[in-house]
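Take a look at the following structure, please.
Every protein chain of the complex appears in place save one, which is left out.
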Amino acid sequence: MTLDVLYFAWVRERIGLPRETLETQAATVADLVAELSAREERYAAAFADTSALRVAVDQALTDFDAPLTDAREVAFFPPMTGG
Amino acid sequence: MTLDVLYFAWVRERIGLPRETLETQAATVADLVAELSAREERYAAAFADTSALRVAVDQALTDFDAPLTDAREVAFFPPMTGG
Amino acid sequence: MTVKLLSAPFDLAAETDAFAAAQTGAGGIVTFTGVVRDAETGTLERMEIEHYPGMTERALQDIRDAALARWPLSGAMIIHRFGTLRPGETIMMVATASRHRADAFAAAEFLMDYLKSRAPFWKKEVTGQGAAWVDARDVDEAALERWQ
Partner (left out) sequence: MTVKLLSAPFDLAAETDAFAAAQTGAGGIVTFTGVVRDAETGTLERMEIEHYPGMTERALQDIRDAALARWPLSGAMIIHRFGTLRPGETIMMVATASRHRADAFAAAEFLMDYLKSRAPFWKKEVTGQGAAWVDARDVDEAALERWQ
């Protein structure tokens, strides 16, 4: 499956890029996180504590155990600080 | 004691004047109400149900059993509807 | 000026801007504006607001002082009109500013609750069918209890 993966705020800074397109067989968000973390130290650092992160699949907030079936876009970011 | 007595909103309309100056020996607001009610029917009508009225002595909200010692101004009016 | 009692209309936009500009260190500004709404029947010609000169100014100051004593506000403002108002006109506004929004919201609700039931204003609605004093609502009196 081809997936657009987006990073925001300090996740973007730590990983060093705002978005990338991946080929992956990850079944869930957690699988994708494990796959990315195994890839390079900067990913492992960014995903070290997923309780400090939020995830959106196809622009809707969800959990790390959410499935990626039919997903096209996954975004990782810290808790939001709007308003 | 000389007292300025003021009326607002429908109390003013029912009694037919906005203010008057009285000589009275009333010791409390309730005494003053009794004295006025005994005077004329329009006062009795306005003061028929004091639970529907509010009173201020010297421009501070108070109760009908408040003393009038040293009072200079007493005002009667319905519950307020500002804002 | 932090408390204004006016017979003439006021400029909501200008007042809001001036209040916001005067705040230093505030993170959040809350305003409440009351507007003359038409009667249920759509026949309201005008609203007449009577007040108690002397006591009114004092009550508005006291209400503002009570809010300032209760919350860490960088500012609080009350404007209230009296006299004749037409449908759509602005009756009054309050504004509060604070570092945290919860304080600014609570203080604005407090100002409104006290203005409604403790400031000496009385509204009369005039329609083609006649004039009627607006009744105080039990819910307005009850709203005060949460601050006691």
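In order of appearance the chains are A, B and C, and numbering begins at 1 in each one.
The definition used in the following text is that a residue touches a chain if its C-beta (ideal position, glycine included) is under 8 Å from a C-beta of that chain, and two chains touch if they have at least 3 such contacts.
These figures come from a predicted structure and were not determined experimentally.
Visitor: Which of the displayed chains are touched by the chain that has been omitted?
Guide: A, C
Visitor: For the chain left out of this view, which of A:Met1, A:Leu17, A:Ala34 or A:Met80 touches it?
Guide: Here the residue in touch with the unshown chain is A:Met80.
Visitor: Over the whole complex, note the residues of chain A touching the chain we left out.
Guide: 6, 8-10, 12, 56, 59-61, 75, 77-83
Visitor: Residue-wise, where is chain C in contact with the chain that is not depicted?
Guide: Looking at chain C, the ones touching the missing chain are residues 12-14, 16-17, 20, 23, 25-35, 37-38, 90, 99, 101-102, 104-105, 108-109, 112, 139, 143.
Following the convention adopted for this analysis, only the chains that are shown with their structure count from here on.
Visitor: Between chain A and chain B, tell me the centre distance in angstrom, where each centre is the average of that chain's C-alpha atoms.
Guide: 72
Visitor: Per the centroid of Cα atoms for each chain, what is the distance between chain B and chain C, given in Å?
Guide: Here the centre of chain C sits 26 Å away from the centre of chain B.
Visitor: Listing for chain B: what residues touch at least two other chains?
Guide: Touching at least two other chains: none.
Visitor: At which residue positions does chain C touch at least two other chains?
Guide: Within chain C, no residue touches at least two other chains.
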